[in-house]
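For reference, the structure I am asking about is given below.
Here the complex is missing one protein chain, while the rest keep their positions.
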Amino acid sequence: MKSEFSTEVLRILDTEGRADTSLLPDVDDELLLQMLKAMIRARRVDEKRLELQRRGDIGTFAPVKGQEAAQIGAIANLQKNDWMIPAFRESAAMLWRGTPISQLLLYDAGYNEGGLIDGDSHDFPIAIPVATQLPHAAGIAYAAKYRGDAVVAMTFFGDGATSEGDFHEAMNFAALQQLPLVFICQNNHWAISVPRERQTRSRTLAQKALAYGMPGLLVDGNDLLAVYAACEDAVERARGGKGPTLIECDTYRMEVHTTADDPSRYRDQEEVEAWAARDPIDRVVSYARERGAIDDAAIEAFEQEVEEDIRNAWKEACQRMAELDGTPLAMFEHLYAEATPAVQAQREWYRRYLDRSGE
Amino acid sequence: MKSEFSTEVLRILDTEGRADTSLLPDVDDELLLQMLKAMIRARRVDEKRLELQRRGDIGTFAPVKGQEAAQIGAIANLQKNDWMIPAFRESAAMLWRGTPISQLLLYDAGYNEGGLIDGDSHDFPIAIPVATQLPHAAGIAYAAKYRGDAVVAMTFFGDGATSEGDFHEAMNFAALQQLPLVFICQNNHWAISVPRERQTRSRTLAQKALAYGMPGLLVDGNDLLAVYAACEDAVERARGGKGPTLIECDTYRMEVHTTADDPSRYRDQEEVEAWAARDPIDRVVSYARERGAIDDAAIEAFEQEVEEDIRNAWKEACQRMAELDGTPLAMFEHLYAEATPAVQAQREWYRRYLDRSGE
Amino acid sequence: MAELNMVEAINLALREALQEDDSVLVFGEDVGVDGGVFRVTDGLIEEFGEDRVFDTPLAESLIVGTAVGMAAYGLKPVCELQFSGFSYEAFHQIESHAARLRWRSQGRYPMPLVIRMPYGGGGRALEHHSESREVYFAHTPGLKTVIPSSPRSARAMLAGAIRDPDPVIFMEPKRLYRAFREEVPEEPECIPPGTAAVLRPGEDATLVSYGAMMQPTLEAAGVLEAECDIHCEVIDLRSLSPLDTDCIAASSAKTGHIAIVHEAPKTYGPGAEVVATINERSFYYLKKPVRRIAGFDVIIPLFAREKAYLPDSERIVHEVLAMLEIEKKEG
Partner (left out) sequence: MAELNMVEAINLALREALQEDDSVLVFGEDVGVDGGVFRVTDGLIEEFGEDRVFDTPLAESLIVGTAVGMAAYGLKPVCELQFSGFSYEAFHQIESHAARLRWRSQGRYPMPLVIRMPYGGGGRALEHHSESREVYFAHTPGLKTVIPSSPRSARAMLAGAIRDPDPVIFMEPKRLYRAFREEVPEEPECIPPGTAAVLRPGEDATLVSYGAMMQPTLEAAGVLEAECDIHCEVIDLRSLSPLDTDCIAASSAKTGHIAIVHEAPKTYGPGAEVVATINERSFYYLKKPVRRIAGFDVIIPLFAREKAYLPDSERIVHEVLAMLEIEKKEG
């Protein structure tokens, strides 16, 4: 028996922002603007973090620039009670879900407190070991299904992550159990210095879903509406008990891998420039302007609002840091529900040690 | 773009041993008999081990019964300098490659010395942690390619193994590097008590190759000639620099998982009986008889020869055991090229401890 | 009251937990229809259904990784790794997530999960089925690691592990699975991680052990008393992490002669921490160097020689007498 699979790319907005109206998802002006603004906000926060990092105010982080459409187009389909399980580059998705900018910055500045997940949030903290969050997402989806909650889990990861065993194990289980789970693979063409073609020989990453009997879809990841449409479908199917989907978003990492990285060692500026012409934000701006949903004045006003937010967030983060700087003992917190005797003793020893000059 | 893949099964001998002559590989009478005898020998060794285990003379082991065609049809394509990297159920393949029966039995009886790999062998010892041998096979194949040796590696594993991350990582790398490597998946329908359908949702295991841009083939694993033909092709392509292949052999574990297992807890006797009708040895016997390559007398003579070999092998193993039984200090051997000071000291301490009554 | 072996006792604890709390799930390889390769989960799938008791694909990282996700969701996963020798496939999920998510999320996602795994030698098993590497877990901040030594303690300690709000590695001495039976009371018992038990009082020397090695240790104490009039205090650590250093220190102060018995390799083994604890807390009471009676620093041999590897009561008696500088006619 012969079966077939597609390696076609779903695209709705072209690089000029012209929409293929036959494919347009049901996105009203309000949602469109909300998404556009989230993309812009994420881009500006990214720029601010880069600036802060370069001047030594925060540590290393992974910029999102170029991947805003892939993240926002996907995450915009989640409801509050749904779960997001990110990797480490999902600042756009995290901001959308309500992580305060100041919180991101506090984390960047190296404070454990920056990792705090709000009591009513259903999102996971970032996962740094590549692909290890995928089994967590499967566990969450299993739990939701077990509880009968109409909850969907969405997890994000990169092209490089598809090479890890954890990707494989989680995909297999999710398909087997028909879990309410959407796998968003942001193929940004690089895993640090390793290009997509040297990560795997499969033509697309989407086709990897075939190994699990799971639907896999390839979309233009710099096309907000294509990502939105594909994920809308996947989320609906997940919520309806129809199982998981793998969505490969073809996008690009416009910036350094992290601020510790120097891409000039391994990729050409031309490649970056070619992708700049496919910028995910520009496209939506053109489209929204064309559609009459926004004008330059509105954009300008929004940019100012964001600038202000970011300034305040950094101020807030600095205040937090100042408060936290006198609290080294916080390192003993949150490891166990109740500190073990060893941890208690060490905490006590350290407290006295710090106090010794005063004694 | 649409691509297609096949989920057809390659079969050459039907269950009555009638061949589809259009597909017959180039197997002369000598090779046919060699393979048939290897299958019978493996079956008889299996039976002996089961008997020895049941009466407490050896420990637990994983019977091969039912999978002889999958192993012999594959391994018969290797040359002496090629490498075999088995899992833990490959006694048929190991015997084909020259492991003495007595060596197998010594291992079964719990002696480290049973794991000895001969100096001129190019085979790996058994790997018990499921799927972990696949990256080894990839490393061997990489090394062969690096050295420019016209060497092929062949690795064996089960249906359950396809769920492990190591399967995924090794398949991906092998395809990426176009390594001279053949992956033989013996889908014997069970991973201990877990049936194939609850291991993964993909229709076939062969189709998992698509995830890596690797050819994947499904063959009737109880059909010696189909396995031979498929593997001949795969080995030739591997040796010719055309990269790896995944071959799924559809077969069945006719016996217990290991002697510690009780299949009546999880599978029906009817299923086993249905598969007995597809026995891999019976089919070849019918075919060979039909073809005039063998007659009952020859089979009878061979059976007697095997019985004799097995008897001698057990005698030899018992002799080895008797020799080894006074050598507990052997446990300190072979861990390092030269025992570390700690190991030396412990060995010395233990030697004295054992001698203490004599002092 | 019933006389149970350890397999039955653990099964009972699982059953009680599943009955008591519908957030408890039991899963792993072959734990469902098969009831576990040692029958520890026998009958659970029938009683609680395959949503709550299920077989996973053959993938250890998945098993622990999904447990992490479930725990975050508010469930209490009790997963099984078929043998401790295959826990390394999941080690990154254990170290990088199970042990850390509470900490990483600043308390938002506690990890009340239990990872059960049989460990240890003496079962005439294959390679990778006989190791004792509890240090990998005990050294990992964020985990708790406990090992029972009898049916009754197994049942109570598993209850304690499941109720514990933190991730607990529950290692089962498979050599004891069917080794003996013990009265297990009708009413539930619960031993939380962190407390050792004095199994036998004594004043001449302290023998510290846990898990499968409790048996030869107790036996040795019996021999030492019967044959040499040496009264050993015997401590069952039960919990390697948190370690009950108070219990060790109290006994050390009393006897001044301490031996620690384990089957794990000696170097960087659990005994090293016991020695270090005593060095810190009881140094001035020590009459002799603490003795480590341990597995050798090699891979435990295949089963024909595993007895030679494993400490037994004879070796323990020999070492304790050596520590006490007492000659005993042997042989």
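Here are a few things to note about the model shown:
Should a chain be cited, it is by its letter among A, B and C, assigned in written order, with residues numbered from 1 in that chain.
To be clear about the criterion, contacts are C-beta pairs under 8 Å (C-beta built on N, C-alpha and C of every residue); 3 or more make two chains touch, one makes a residue touch a chain.
Because the structure is a prediction, the values reported are computed rather than measured.
Per the touch definition above, the residue from C:Gly28, C:Gly202, C:Gly271 or C:Pro311 contacting the chain not shown is C:Gly271. Within the complete assembly, A:Pro129 is the residue of A:Gly17, A:Pro100 or A:Pro129 that touches the hidden chain.
As for the chain not pictured, it touches chain C at residues 85-86, 88-89, 91-92, 94-96, 99-100, 103-104, 127-128, 133, 135-136, 138-142, 241, 243, 264-265, 267-273, 275-276, 279-280, 283, 286, 288-290, 292, 297-299.
Although one chain is not drawn, its touching partners on chain B can still be listed: residues 83, 85, 112-113, 115-119, 121, 124-125, 127, 129, 132, 134-144, 146-147, 165-166, 169-170, 172-173, 176, 333-337, 340-342. Touching residues on chain A toward the chain that is not drawn are 59-60, 88, 107, 109-112, 114-115, 128-132, 160-161, 163-166, 191-194, 198-200, 260-261, 265-266, 321, 324-325, 328, 330-332, 335, 340, 342-343, 346-347, 350, 353, 356-358.
Keep in mind that, in the parts below, only the chains that are shown with their structure count from here on.
Most remote from chain A, judged by the distance between CA-atom centroids, is B. The distance from the centre of chain B to the centre of chain C, with each centre set as the mean of the Cα atoms, comes to 36 Å. Separating the CA-averaged centres of chain A and chain B is a span of 44 Å. Remark: chain A and chain C have CA centroids separated by 40 Å (rounded to whole angstrom).
Residue positions of chain C touching 2 or more other chains, listed in rising order: 57, 59, 61-62. Within chain B, the positions touching two or more other chains are listed as 163-166, 198-200.
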